[in-house]
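Rather than the whole complex, this shows some of its chains in their spots.
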Amino acid sequence: MSKILITGAGGGLGTSLRKSVASWADSVRLSDVTEITDCAPNEEFVACPLGDKDAVQALVDGVDGIVHLGGMSIEDTFETILDSNLRGTYHIFEAARKAGKPRVMFASSNHAIGFHTRDTELNGDSPFRPDSLYGLSKCYGELLARYYYDKFGVESVSVRIGSCFPEPVDRRMLATWLSPTDFDSMIQAIFSAPRTGAAMIYGVSDNLETWWNNDHARFLGWKPRDSSDRFREKVYAKPYDLKPDDLAVVHQGGGFAAAGHFED
Amino acid sequence: MSKILITGAGGGLGTSLRKSVASWADSVRLSDVTEITDCAPNEEFVACPLGDKDAVQALVDGVDGIVHLGGMSIEDTFETILDSNLRGTYHIFEAARKAGKPRVMFASSNHAIGFHTRDTELNGDSPFRPDSLYGLSKCYGELLARYYYDKFGVESVSVRIGSCFPEPVDRRMLATWLSPTDFDSMIQAIFSAPRTGAAMIYGVSDNLETWWNNDHARFLGWKPRDSSDRFREKVYAKPYDLKPDDLAVVHQGGGFAAAGHFED
Amino acid sequence: MSKILITGAGGGLGTSLRKSVASWADSVRLSDVTEITDCAPNEEFVACPLGDKDAVQALVDGVDGIVHLGGMSIEDTFETILDSNLRGTYHIFEAARKAGKPRVMFASSNHAIGFHTRDTELNGDSPFRPDSLYGLSKCYGELLARYYYDKFGVESVSVRIGSCFPEPVDRRMLATWLSPTDFDSMIQAIFSAPRTGAAMIYGVSDNLETWWNNDHARFLGWKPRDSSDRFREKVYAKPYDLKPDDLAVVHQGGGFAAAGHFED
């Protein structure tokens, strides 16, 4: 696997992931709307607004795999989400179809299933329950991935990322945390698996508390090695005043499920 | 139930449905992009492009129920589908949220699940398998309906319409046909049910051949009374040269599943 | 099948059922706490408080089948329910065990599953969700029936009766109505089936609106022939002011699910 494209490479996830990918890929093409200036020798930066179809086609041409992190990662207006997450993701898959069908890793989100209650154990067959327009855009992206595989054979893995940060900082993250190390190994597994079809995997470490069962995705040859448990005491030492029936506690999506409409 | 809005009222489905709704509703507001000139005394026409948010809000204000048929009903370019089906449906639900939450009937489509094979019996728990960008827009609409109910309490029924025509005209329609009469009674049931939540129902008559099990939706108090069987001989008399492994025969979506990308 | 015992024979269900059973059984033993004075030639009355173990044993000795309708049929205090429904039903099954294991029809109730929402289609595998202490006593009875079959081989059919009245009188009953005629034919089927094991069946007619799927019980050789639909217009003509999110509309148990604690 020689050339990997990372979209949204300047964001939090992308910055964390770049170094790891650069260590095993021959070369890495980094894309974002703002310039990345600290490229390693096997990295190149290409500025590209994902809403520009032709620019995305040029971006995708010649790569062997795509890590698609680009787009809004929090709630916003319908029009903003539409442009960055729906149109952008469509451009990526459509460009991949025309450019030899490199495998795509699509950064989906737990907010695609955020209206499930926390006492519901989800697996690979659980229905979507978006908690926001943002979450809904991730459902759209997962189904787009499914469609491009069913009809055109573009392989992909949609990863419903929980909370990928250096460490969990609140109670909810004890359940949703995906360690950057686990995320790195997952990305590598996705691009070295003999076959992915159009898979969906929960992006979460081996936390003691969990709502998501990843057994269906064991065929990808990946398991998390990290756990939020070593941060448990630290997190529990923080003030906490949520009640069991607060909407943000009832639902997997946390604050997203509790928030009202994002007014434009 | 006094005032019903029908979007896309000038299309095939709308024209068929108008008369029936006008017979049991106090008044009917008809909307389309092209003018409807033959309004009955209790019908009024309001021209409204669904992509215009403010216009849709004005359209929805004051109604007690919405039959949302508007938008593209066949495959088209991503941008065309985006504008009419995603943006349009969002405007309808958002307007409903602000206007007292009238119940919404959303015209979804079998193309939201068109990549399932025909020997797969679907029910209310079957996963989406869109067969086109059009089908994908219907998945989006169903999930939007779910979201607006989960978060805001807007009730809805998404109807995955098979083929609603005066009579079935080919072999596939023997399975997918929804008679106009059954569609009429379904719409009336939807607006008279004590409660719908965010339901999904297959829009299909009681055909001998069927791929869809509607048992989960019996709580709505509706069953089809019509069947495609009386047209069977007529349909079988037509030339037919599809093979069992033609893509259009393998999949529930028929020709949609077999078609390539709709180039823009 | 010669001799059938009916407990609670003086109540609403019992009075309706007596005549039918007397038409196909050799003889019928009627039991209640208040005397039944209009016995047919092949009926006999035996006064019996179900809380009296020895009296119940005497009541059960010599019968070939038991229709157990006795006990409270609405919510009451814990102690009242305990005595009539738990103790009484235990006495019936324990007496049956000692008296040659006549088959038992146990009158369970939809209130054993009344906290399910109405848009949930239930079947033979659905979990209990009692909506009252009364409903909970019916869960207990069904599990007692299961236990007496698993361990002692006492056969039974637990019938989750919806609303068994001459006709449906409100909207909810359009879904839950069990016609007396259908109830009669069900009882006869239960006692003529080659084998019942410890079955559970929903006691409901073939209504257009329904929340319960009885397919799992087709082995008993019974199907309803009646439907609430012929009363639909009459029921819809009545005033109705419940909202879709009223607790009594949301849940299958109706008013039982909406009621508070029954204070003693």
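Letters A, B and C mark the chains as written, and numbering starts fresh at 1 in each.
Heads up, the rule we're going with is that a contact is a pair of C-beta atoms (placed from the backbone, for glycine too) under 8 Å apart; a residue touches a chain by one contact, two chains touch by 3 or more.
On a predicted model such as this, the values are computed, not experimentally measured, just so you know.
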With 3 chains placed, the number the full structure-file assembly comprises: 6
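What we mean here is this: only the chains that are shown with their structure count from here on.
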Chain contact graph, described as a line, ring, star, complete graph or other shape: line
Chain at the geometric heart of the assembly (C-alpha centres): B
Interchain centroid distance [CA atoms averaged], chain A/chain C, Å: 52
Whole-Å separation of chain centres (CA-atom averages), chain A against chain B: 32
Computed distance of Cα centres, chain C from chain B, in Å: 41
Contacting residues of chain B [partner chain A, same complex]: 78, 82, 86-87, 90, 94, 97, 115, 125, 127-133, 135-136, 139-140, 143-144, 146-147, 150-152, 257, 260-261
Footprint of chain C on chain B - complex, ascending: 124, 153, 155, 192-197, 199, 215-216, 218-223
Of chain C, residues touching chain B in the complex: 117-119, 121, 171-172, 174-175, 208-211, 213, 236, 242, 244-245, 249-250
